[in-house]
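A protein chain is absent from this complex, but the other protein chains hold their places.
Note that the chains take the letters A, B, C and D in the order they are written out, and that residue 1 is the start of every chain.
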Amino acid sequence: APGGPATGTAAGTKRALSAAFYQAINDLDPHGASAVDEASLLANRQIYDTLVARDGERLAPRLALSWRQPDDETWEFTLREDVVFHDGSKLTSADVKASLERLAASDGPQKPLWSGVSAVEAPDAKTIKITTKDPLGTMLVNLTLAFIVPAAQIGKGDLSRKPVGSGPFAVESFTPSSQLVLKPAASYWGGAPKLAGLRLPYIPESSTRMTSLQNGEVDVTWIIPPDELKRLGGVNGVKVESKPGVNYFLAWFNCGKKPFSDPRVRRALHHALDVKSIVSSLYGDAAAVMDAPIPSAVFGHASQEPYEYDPDLAKRELAEAGFGSGIRTSMMWFKDTGPLATELAQSIISAWAKVGVTVEPQQIEKAAWLKRLTALDWDIELQVNTVTTGDADYTLGRLYTSEANRMGYKNKELDGILAKAKSTADQDERRSLYGQACEIIWRDAVGVFPAALSSTYGLRSTVAGFVPAANSQPEFRTVSTAG
Amino acid sequence: MVNLLEVEDLAVEFDTPKGPLRAVRGVSFEVGECETLAIVGESGSGKSVTAQTLMGLVPLTARIAGGRVTIEGRDVVGLPDREWRELRGERIAMIFQDPLSALNPSLTVGYQIAEMFRRHRGTRRAEARRRAAELMTQVGIPDAERRLDDHPHRFSGGMRQRVMIAMALALDPRLLIADEPTTALDVTVQAQILRLLRQRQQAERLGMILISHDLGVVARAADRVAVMYAGRIVETGTVAEVYERPAHPYTLGLMRAVPDPRDAGAPLEAIDGQPPDLAAPPEGCAFHPRCPFARDVCRTDDPAPRTLGPRRASACHFAEEVIVNGLRA
Amino acid sequence: MSVNTEVRALPGRLRVLPLRARLALGTVLLFVLAGLLGPLLAPFDAARTSPVDRLLPPGSRLSDGVVAWLGTNQVGQDILAEVLAGMRTSLTVALVTVVVGGSVGLLLGLLAGYFGGWADGIISRIGDIQLAFPSLLLAILLAGVLGPSMVNVIIALAVTRWVIFARVVRGSALAVRDREFVDSARVMGASHARILLTYILPSCLPPLLVAATVQVGLTMVAEASLSFLGLGVPASQASWGSTIAEGRDYLASAWWIAAAPGAALALVVVSIGILGDLLRDASDPMTEL
Amino acid sequence: MASEPEPLLELTDLVTSYRLRAGIGRAGGEVRAVAGVSLTVRAGETVGLVGESGCGKSTIARTIVGLVRPAAGRVLFEGRDLATLPAKELRRLRREIQLIFQDPYAALNPRMTVAALIKEAWRIHPGLVPRERWDEEVRALLGRVGLRPEHAGRYPHQFSGGQRQRISIARALAVRPRLIVCDEAVSALDVSVRAQILNLLQELQRDLGVAYLFISHDLGVVRHLCDRVAVMYLGKIVESGSKESLYGGPSHPYTQALLSAAPSLDDWRDGGRDGGHGEIVLTGDVPSPLNPPSGCRFRTRCWRAEDRCREEEPALIDRDTGHPVACHFPGVVHSPA
Partner (left out) sequence: MTAFLGRRLAQALLQIWGAITIVFIALRVLPGDPAELILGSQATPEALETLRAQLGLRDPLIVQYFDHLRAVVTLDFGQSWRQGVSALDATMERLGPTLTLSAWAMVITILLGFATGSFAARRANTWADHLVSVSSLVGQALPPFWIGIMLSLIFARWLQILPSTADGSMVSLLLPALTLALPFVGWLGRLVRTGILEEMNQDYVRTAHAKGLSHRVVFYVHVLRNTLVPVVTMLGLLMGYFIANGVIVEVIFAWPGIGSLLVDSITFRDYAVVEAVLTVITVCYILLNLLVDVLYVYLDPRIQLENA
């Protein structure tokens, strides 16, 4: 298509690839305030590297060649020696130490992940030793978010705008909320990327984003709005791919507050929902009905028995609990929490209305939502939650403890299971512990978990070697374009 | 004397929501070289419409309903716009009552004068400018060179009118129409402008139509007078003839309505009533409702102008009686 | 009492209305009528959704057997019902905004224009300060501050409008203040209150009315823009603005969602605009007096 | 006029100025539109005020009726200073001075009927006419100024210029004034209609005894109507006196120029357009009141001006001229060469 900035010149040559994510990159500092935004993580994955990375079920070595645990509180990593930063300097244990210490000291959203670390040491250039106050089973998982920056840059360089990393791509230019232009790092230890360059523009309006994919201004874009998925599949020169994702809708009940302190009420509301029909008609292939409080793509997921759709049963249960005459309550969410969020909310509210539960819809602003959320100033709240690390700990372990008190739900048994899961490093044991946690949360109906969103990608058919990522953070090192 | 302009039985009508409005109803007169014809009449009597018609500038809603206009022997009614444009400024020129609004406020005075040469003669900018300055000096604007680049609002009323005159006379037209050129000016300035017009006229042997509602100005500045009432010329003659022996009751009434310095304080002889509505003029003579001489015939017959002598006429059934009456007073 | 000639003259003028003005008037009346009767014809309940009926084209039969003449939206609601309900919201927002903004503007404009001096100084400066923010930005800021609700949208929009009205009123008050007929009342010994009420106010009303008419239309569009940015009326209330804004993602696939309210909005605003022109033409000779 | 009646209105050294706000490309400043004027109007008489455009005539009128405040000097009505009067008293006095404007249309509220316009006066001054007699009184007033009773229900735009001026006069009469200031009251009217209004004004004076301050630039009309005349130039009175004395022996060069420049019906006799009637044509324009010339204000256009005129401002005193004149070299007419 004419005019598209990504239009290539001669066929067959390597050219810059344009990939548009649906969220804005604001800041490239991997330890900054927006460090766990999906968009920031996407950028960081191209620019920086981590010691460990998730590879499906497995945690794979990356900058760290190997690791061991001399005791429960100590981790020892051996680093690769062939890693250089984009400025040509070698990556050593000093850089890792500086980065981890910076993370632990930061005020950013990653702070809680690292508060348990008591010391980071670098005995030699290729060894790094981390000591924790208590056993920390999630160490490896947390490390998938710990991007390494050169120690020399800390406090001096402009990591927000012109960062130096050791990832497959180096920054060429960056305008926050607009576009990030990257160039391949020839010296990347895993081999230089095939692309001549990578452009990550931010296109806020989804119809524009679809248009720009269709007329070739961008080569890859994700997430595809559910209603566009089918249509886009039929467009010439475009293909769609999807993968179960780590984003999911949850609608918590405020379990510390009447009437939701009564589990019978919560279960009754489950029975009042025809989740399957709602999700399939709203999302089609773009989401899957959930059978646990976390998506199936997450480590620690265990399938549960679904609640049957039975409005009569729901009414009976409500009457048993003493709410035969109905309930008046409210549900809050913010508009951009996820695709079709308002529509989903409306559908749920509409279904509950049929069993006599009148829900006042409260679509509010994100900031106000957050304030009320943490203050437990709500009845029901709907949100899209992301299991950023792909590990159940990030969600279950963090949100459902009595201490966290995020939804007024308190369960000693669950607290014990989660604490145990946090401290063991044995992955199989962790998986079974989180399975138990899933069951308790599901059975006690702490919330409704309607849909796990797929990561849906639209690509020009010229794009090759693209691997869809469950966490919406695909890697572009292996991608190439033909023609 | 050569007639520069001849108007014969000219009629102009306006289309109004209430129907046709006959603003000019059968007007005839002629103007010779070096002669000043004054047209006097009250507000709305059709003086300006007549003048605009002579310039080929009837308003969009108006149309010439009849008659002939001959400028230097050439019939100009229905002339195509192109040819009109060549007449205007070159053969026939016009100046207006309010010299401030008649000048373009955002163009310099020099430009507006020089434009005459540039658009009509294709004169070069510098040359046109030089001639503009020359003209300005001729009409008595001191320090013309410097004032070329001033905008009209920087000039006083009298000076603006001088600029208008300079502009009108730029291309040596033969005929000048001055529509109430001094009404907006103070008496002392009015005297200056009238004198200037007189000088230029004599120097260039211009024919001139001076439109005014001030009988005093006309007395001072004109050779001949045409008195208009309700779209019609009711009386013509030399100034002396008309002022000394008015032959139409309206003229007579006008004269008597002006305070007489020799008899100050005595009640004035006002003309009763109001001028007629031209959209629905009265039957018969348009003046009859206000006329002390009116008889039955006046109510039914609209009198045509009658010749009373060489270049002297009156549109009254009883012109002779009026003359006698006027003499007696 | 003094009689306003405008009021007398208008019916006479309406009789000779040009065709497009009659069409415009008819359209506006039709919409107002439909808005009033809407709940009877096609009741709308924002809380009732039917996911299986979503995105059906116009004329489709819904799962409950009803025909959706204008199709359904992304949650399976009948667009016709939504448009009718939305009109009530949009018109209410626009009218209340204009009435509130207009009243404040009228009061302050009169004070500033008539008394001049420091009253004018203060009021005009406040207006200047406010105009230093382009109005949409101010509305965004206010709507963001106050949170989405119909009342807040009205407040945000009214705050941005009063200056316009105040300026119009001030302008005409200023023009009339020094007119000779006002002077002659002063010479007569009339008090300020009397002059303001019987001389200045009637002259300010026609231009205010014209401005108000125009603003009703523009306010409806502004409300839609706020909805686009997610700062409009809340989801529980249908409004044209939010329906168009939500339908924007479907312009290519389910065009009918945005088309119906969009066409309705355009029709009403254009009609109101034509009426505003007419009003301006009708009142111009009078304001010249 | 043997015994002079008490002065009704007395202006002493009146100064009125307008403040100009600085604007784009414009400096601020103060226009002294009236720069020290003393004038007396006695009950039942007519005083004429003539002068060219912008010389401050309207400003004097507006100051007298209280539309603008004087910067200095006093306005005395029946010997009482209007500036120091208590508000209530002032209101009553104000009523006794009315103003008629040049443009009768602009001076009438277009939204009010004639009846409403007239009754407005009584609404403002309750007690003047009992309410039940309003309609009757309106009819009487309309008759007084030569309008018909059925005109009461019409709006101003339904009348001709002369009729509108009649309405203005009726409205002014409604509050029973003792002094009417006519600011160019007949200037916008055609000759025939002007005569009607002049006659009406004279008649009203005869019947009601009102005094007029008659402002005009038309020397002929002033001569016709007034008992005494004052000539203004650039904010000052340059010559004043009884009509006979002033028109008979104009002594200020400006008055002389004005008189000679004024066209009259008889001009054609004196040689008409050939200019043989000895008119004085002044050169130049009236200077701006923002910075008037030093000394005598007229000297820039005066053919008799000498050095003294530049330095010393002539006082308005009788200089063997039979009436006061503000000129160092008053005298009989000498045309400029």
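Operating definition for what follows: a residue touches a chain if its C-beta (ideal position, glycine included) is under 8 Å from a C-beta of that chain, and two chains touch if they have at least 3 such contacts.
Just so we're clear, the structure is a prediction, and the values are computed from it rather than from any experiment.
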| item | value |
| --- | --- |
| Touching the absent chain when the full complex is considered, from A:L159, A:A297, A:A314 or A:L396 | A:L159 |
| Touch criterion as defined above, residue of A:S177, A:T358 or A:S461 at the omitted chain | A:S177 |
| Residue of C:G116, C:G171 or C:G273 touching the missing chain in the full complex | C:G273 |
| Given A:T138, A:S212 or A:Q362, the one touching the chain that is not displayed | A:S212 |
| Footprint left on chain A by the chain that the document does not show | 1-5, 24, 26-27, 29, 32-34, 36, 107-109, 111-112, 158-161, 175-179, 201-205, 207-208, 210-212, 214-215, 217, 365-368, 370-371, 373-374, 398-399, 404, 406 |
| Missing-partner contacts on chain C, residue numbers | 20, 125-126, 128-137, 140-142, 144-145, 147, 217-218, 221, 224-225, 228-229, 241, 244-245, 248, 251-252, 258, 262, 265-270, 273-274, 277 |
| Contact set of chain B toward the excluded chain (per top definition) | 52, 55, 57, 81, 84-90, 93-94, 96, 98, 101-107, 115-116, 119-120, 151, 153-154, 164, 167 |
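Here is the rule we use: only the chains that are shown with their structure count from here on.
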| item | value |
| --- | --- |
| Chain pair bearing the highest count of C-beta contacts | B-D |
| Between chain A and chain C, centroid-to-centroid distance (C-alpha), Å | 44 |
| Multi-partner residues of chain B (each touching 2 or more other chains) | none |
| Multi-chain contact residues (two or more partners), chain A | none |
| Touch-based graph of the chains, sorted into line, ring, star, complete or other | line |
| Partner chain C, residues of chain D touching it in the complex | 62, 65-67, 91, 94-95, 97-99, 101, 103, 106-113, 116, 120-121, 123-125, 155, 157, 168, 171, 175 |
| Chain B residues touching chain D - in the complex, by the definition given at the top | 36, 42-43, 156-159, 186-192, 195, 198, 213-217, 219-223, 239-240, 243, 253-261, 264-265, 267-272, 274-275 |
| Residues on chain C engaged by chain A in the complex (per definition of touch) | 46-52, 54-55, 74-76, 144, 147-148, 230, 234-236, 246, 248-254 |
